[in-house]
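The structure under discussion appears below in the form of C-alpha cells.
Removed from the display is one protein chain of the complex; every other protein chain stays in position.
Our next item is chain A:
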Amino acid sequence: MKKLLSKFAMIGLAATMLTACGSQEAAPEQGAAAGDSGGDGAKTYAMVFKNTGNPYGEKMMEGFEEAIKEAGGEVILRAPDQPTAEGQIQIVEQLITQKVDSILITGNDIDALQPVLKKAMDAGIKVLSADAAVNPQSRLVHVNQADPELIGRTQIQAVSEMINGEGQIAVLSATSQASNQNLWIEWMKKELEKPEYEKVELVKVAYGDDLRDKSTSETEALLLQYPDLKAIVSPTTVGIAAAGKVLTDKGLEGKIVLTGLGLPSEMATYIENGVSPAMFLWNPIDVGYGAGMTAVALVEGEITGKLGEKFEAGRLGEKEIVEDGEGTQVMLGEPFRFDKENIAEWKEVY
C-alpha cells in the first residue's frame, strides 16, 4: 500500500513538472481553451493500448504520435503488460492524476472501464476509444478502424468466393469476450443469411484466446470435428497465424482455405505457400492517425461527439460522426486485401 501511494505521489510530481514545463513553452499563444482540464500549455494527449509488445499497437501509436505532433501537442503512450481491463484502469487513474487533456483507449473490456472513464470525463478529460470500443456511456466518440459491417461482410464474401460458394466453414476467434471480434462475427452471420450463401454453412465459432498454443489446439480440434471443413475464417492476428501453421504442417493447402484478419508479416509465409489465398487488415498507422486527429478536434472544441458533426482529419480528409448503436463513431474505411500480389511489399511494413 505504501509503495502504491509513493508511486502515485511520484506520478503526481512528474505531472506537475510536465505541466510546468509546458506552460513555460507555450503559455502565451494558447489560452486555457479547455478551461477545467489540464494545464494551460501545450495539450497532452494520452493513448492507452491493450498491452505492451504488440506490433499492431506500436504502429497505431506511431500514427497517433504523428497526428498529435502535427497539431503541436504532447504525447503520452501507455499500455499494461497484460491485455486486462484491470491494467488499463490503473493507467487511466494515473492519467487522471496527471491531468491530461484527452485519453484515447483501446478497450480490453467493453464495460469494465466505464467507472474510471466516467471519472476521467467528469474531470474534463476528452475520452475516446479506437480499434476496440468501450461502451457509449464511457466515451465521447469511437474511432472505428473500418466499418464492422464491412469487415464482417467482406470476409464472408471472400471465403465464399474461395470455396466456390459451397461447404462448411468455421470461425476461429480471439476470446469469447472480445468486443470487436464478436461484432464482426455477428455481421458475418448476417451476411450468411443472404440467399447466395445458402450452401455455405458456419459450423462452429471456436475461441483461441489469442494464445498460440490454445489457437493451435482449437484448430486441430476443428479439423477433427469437421472432416468436411472447407475453410477457416480467423478475424484475429494470433489465431490466423496459428491456423496457418497447423494447415501448413498437415499439408492441407488447397484442401482447406484460410482467410480473416492478420498481420502481413505473420501471414506472409502462409499466403506465399497458398494456405491462405488472401486475408484482410486495415492500416494501423492510419487508425492511430485518425484517432489522434479526432482527439485533437475534441480537445480544440471543433466537435463534441454529437451525431452529424464534421471535422478535418489531416491527410485522411473530412470525417463525419455517424451513429453506432447508442453512441457515435467516426469510420475510417474498408479493410485492405492482402494476397500473393502485394504481400511481399507489405510483410516488411508490419
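We adopt the following convention: a residue touches a chain if its C-beta (ideal position, glycine included) is under 8 Å from a C-beta of that chain, and two chains touch if they have at least 3 such contacts; residues count from 1.
Please note the rule applied: contacts and distances are computed from a predicted model.
Choosing from "tRNA uridine 5-carboxymethylaminomethyl modification enzyme MnmG", "Cytochrome c-type biogenesis protein", "Monosaccharide ABC transporter membrane protein (CUT2 family)" or "Cation:proton antiporter", the protein name stored in UniProt for the chain missing from the display reads "Monosaccharide ABC transporter membrane protein (CUT2 family)". Among the residues A:Glu272, A:Glu302 or A:Glu341, only A:Glu272 touches the chain that is left out of the figure. In the complete assembly, the contact with the undisplayed chain comes from A:Thr52, out of A:Thr52, A:Thr97 or A:Gln114.
Residues of chain A in contact with the chain left out of this view: 51-55, 58, 81-82, 176, 204, 206-207, 212-214, 216-218, 220-222, 224-225, 241-242, 245, 249, 263, 265-266, 268-270, 272, 347.
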